[in-house]
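The complex appears here minus one protein chain, its other protein chains still in place.
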């Protein structure tokens, strides 16, 4: 090993110290060009908007549901936001309303009719037809067996107490009215809704 | 709500008592902050806990759960004693001057006519003195010792500030400060609004809590005026609608009622309902009852309902008990007397009092049908989830059918908000998987049952076979068709009753409003109060004009409000005897010499002269009732009653437990705890991060409030050696739960009747399905007893015990 | 009655969001500051300064802002546990850009209990400590409307911004290894919308508009609060960081720290200033000069070299030390 060699070696090493500056100058900066400032793409572009009402409390805030078709072509909710035109909520929403999208798309949404047989420890799928036929048959049998036409005084009372119906608290008036008609026409008196709880 | 959410901005003072508006109705509470910001309004909160509503209040006072009546009667006493009374209003618009029967009285916490055996009152003495002319006797000078005003004065006399403190635990100075603030609103130009919710209803005397405040509001002249009223903040988005539509055992849409066995025929039924006015010249709106009832029968059974068959009156069931409410049904279920039960978007396992009883009751059903967009604990009541639902699955013989339904985003129709606005909404997305509309499901069930009856015959098939079902697609009745059906239509040409030649609505067309309904079978209407919501002008519930010319938050052209698009009930009372607004700066309607005009639809015939016709046309008296006669089971005046489970005895009568006339089933009596075993008062409530038992399915809300906890004071925590964030066991006579402990300054011990009372706050929202951590609802602990009048369970005041939990959480 | 959105100075929920594509009115052309000498606009397009006003006296702690923030930004915070407090999550996280902080306060002056609730999140400082501390060019930018935004493609996840921030706001994602914080919904502001939290806020405790308007609104609120006995009510717009584009109306502006430690006089730490200030050029200079000096000397100074005399001396010394005995041949290493 001689001086010349070591001199070159020196350049190599000592150079490294200065390299920093020079490299920067030599344009590595450009190689690493910074992404230009930009904001996130506006995610509601190309969605359909639909006026709706929050299903939770009775303030009944106006909401706008933004939806977009999924791969199967079915329209899915991508975002929900308060309706600025609504006189009551003026576009605002509470922590529940603001998160409605994840209620609609909850993992625990029901997607098919299920039946749990007596004593069984699981739900098993059942077709709509079979489910509805079982229900209709159960109604008919119980009504025929327990319908009370008259009371002990012979007064016609036409009531049926061995079957009960709990109506919801968030279904539409239209659903409620149809439910009322069906339940009343059968003489069910054990009829209630969620007004109290 | 007598007023609307947006009307709250017109108020000068908000009292939130028996509710927690900021947490349970945040966007409605906006109008309180608006009133504070723009009108300088003040906010008072009276609550056992320092809630998030209290955090923005101007004044807060604590109160022992279940003692609101004492507080309210104390306030009324203060108003009378300090002349904080809107006299003109009280004299003209209330029954203050009416004379009451000599026999009526109150002693030992009980009114006259109590029968301990029957646990009921003989109410015959709770009535006015009626003169020979059939109208009641009055003393406009309010001098007569038997006039309502003097009886009220005597009744509230016992509720001195000292007594209020003794019963409620509210320090006198706080009580008096609040009384003073409220007193200012007796001025005709100052208004207070009351915002309450289940904090008042979920008691064995819930209805009386509300009456207490209603009476105070009448004394201050605050009913019917902008920024005033009694505002019940309904809990769910359409519970107002379901109540309007009478989805209850004893109701017919529009607050008509199902007959009882004592009304075997149409005539008897009608006799007890078409009320006669008790004042000369007064209108009693219920005189139209037959028109609404016949139109309802026609819309149900069409051709099958004819005059000669009493409009098919026999198709209606007749009740043998006041109501087959939810509590009664579960009691019957538990006795094995119910076989088949339907839950449509309802989760009774967690929603109804005494969870253990619910489980045992459901286990005795033959079949349970659940229709819901989401998993519910009820649908899985048979599934073992360790301590969270410790059941013996194999021994449960109930067949459960779970049907997936649409949710709000996927369907179309109207929801009724707390302010009675019917707001239409539209379908935004498609249902997941095989989910179906509830309307489709109900139609399928009905059509199948009808088919079975057609084929096989069976028990009294007529009401089923003849039910009107004239929908374009009988399998899928459309929201549009159903809405039109509720509004009602003319079956034959409808003429003006005054001028028989004047055609109002031609046969087959939608009626304009319930004014066109007839009792001769020429009109059909499913729900008279909704008449006008969908007439020939189209679907008024879908209107979206948010202009507000008066600037008073009326929004008359935004959707539609019942009745007749009226936004403020009793608004006639917002004007004085001459028909001029009490507060000229806040006019809603005024008498222009010929008719009523203004920003809102008058709640009276537009031509009814002020002074001649009184404002409260739904009452026979034409005026409001400080004394409610026999209309409530537990008294014409509110009187202090302890909760069924209470740390102290009733100061008026130590033998009295809870509400003396509330219905208690034998099986539940031994399930009542006493304060020596369960020393602490528990109360249940919602948290703003969650909605009932739904949002625990929502990842976001589960994140914001992930796990079941109970709130206790630092003092109780110290006493029991409980650490913040530690696990505790809370148990009552009916069950036990484990929870995290949230130790806070926001709950402080109270001194009631010389005794230190600790409150344990128990939020609902957790169960064993969903995205949040598994937990329990308060109903594992709550008593199975309801309000004496409407059977709302006593969720807000009961007894528990608490201790640090040993061992780890089981899940 | 919807008011048309003003692209230049958007307000809270005056209009519903557009669903048609709208060119964003916020981007490189509006960059006035960029971290570590990142690209700034030649002459930045001026925008009206915006601000979010948080009126603590109107806030009901409902967490709608948190909810709206999660939904709009599609972050997915984990479902945690309850530890005996109302804060959930328990702190800001890379998935939770804003957080309600609750303080139970016994007011010594009035003897009354107060529940102080403050919405925590990025203050969008006029002089952002995060931007100053950031070593990655263009990873943190400040737009001419005052919004301080992170450009994640440029972020290296070093966490310097966390040390730079006087309010302890940014959080580093352990999944993506980039810094996260409130963007003031720059994507919404860019199309004339207010931030998601401001739109959601049920009581309008959060409002959004021009800084001018928000300051005026604050004055109105302060007046109202003083009329209710809050003599020290005031606007929190700390000068130490040149003012902020997220401001608070506080009932107790004299002691901000009672609101869960809101800094009384926040400013960029002197340590950070020196580290990012003098330390760098001096360091570079020192190293540069030393290197160059050394190089020069080593190359051109003749150095300290060993002479033949030295070699001879060495041999002598070694022999001398080994003297007196047959010289032990050192076993040879390598060829001589």
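Odds and ends about this structure:
Here the chain labels run A, B and C in written order, and each chain numbers its own residues starting at 1.
Operating definition for what follows: contacts are C-beta pairs under 8 Å (C-beta built on N, C-alpha and C of every residue); 3 or more make two chains touch, one makes a residue touch a chain.
The working rule: contacts and distances are computed from a predicted model.
For the chain of the complex excluded from view, the name given in UniProt is "Formate dehydrogenase subunit gamma" [choices: "Peptide/nickel transport system substrate-binding protein", "Formate dehydrogenase subunit gamma", "Na+/H+ antiporter subunit G" or "Amino acid/amide ABC transporter membrane protein 2, HAAT family"].
Contact with the undisplayed chain is limited, among C:78, C:106, C:265 or C:310, to C:310. Of the listed positions C:29, C:258 or C:294, the one in contact with the omitted chain in the full complex is C:294.
Chain C meets the missing chain through residues 36-37, 135-137, 154-160, 162-163, 165, 168, 172, 174, 177, 269, 271-272, 274-275, 279-284, 286-287, 290-291, 294, 297-298, 301, 303-308, 310-315, 317-322, 324-325, 327-328, 330, 332-334, 336.
Heads up, the rule we're going with is that only the chains that are shown with their structure count from here on.
Inter-chain spacing, taken between the CA centroids of chain B and chain C, is 51 Å. Per-chain Cα centroids separate chain A from chain B by 28 Å. The set of chain C residues that touch two or more partner chains comprises 1, 62-64, 66-67, 70-71, 202-204. Residue positions of chain A touching 2 or more other chains, listed in rising order: 48, 80, 82, 85, 89-90, 92-99, 102. The touching residues of chain C, when paired with chain A in their complex, are 1-2, 12-22, 24, 26-28, 30-31, 34, 38-39, 62-64, 66-68, 70-72, 74, 136-139, 141, 143, 149, 151, 153-154, 183, 186-191, 196, 199-204, 284, 287-288, 290-292, 294-295, 298-299, 303, 305. Put simply, chain C touches chain B in their complex at residues 1, 57-64, 66-67, 70-71, 76-86, 88-89, 104, 106, 113-117, 202-205, 221, 224, 227-228. Here chain B touches chain C in the complex through residues 22-23, 26-27, 29-30, 33-34, 36-37, 40, 50, 52-56, 58, 546-547, 688-689, 699-709, 723-726, 740-746, 771-773, going by the rule given at the top.
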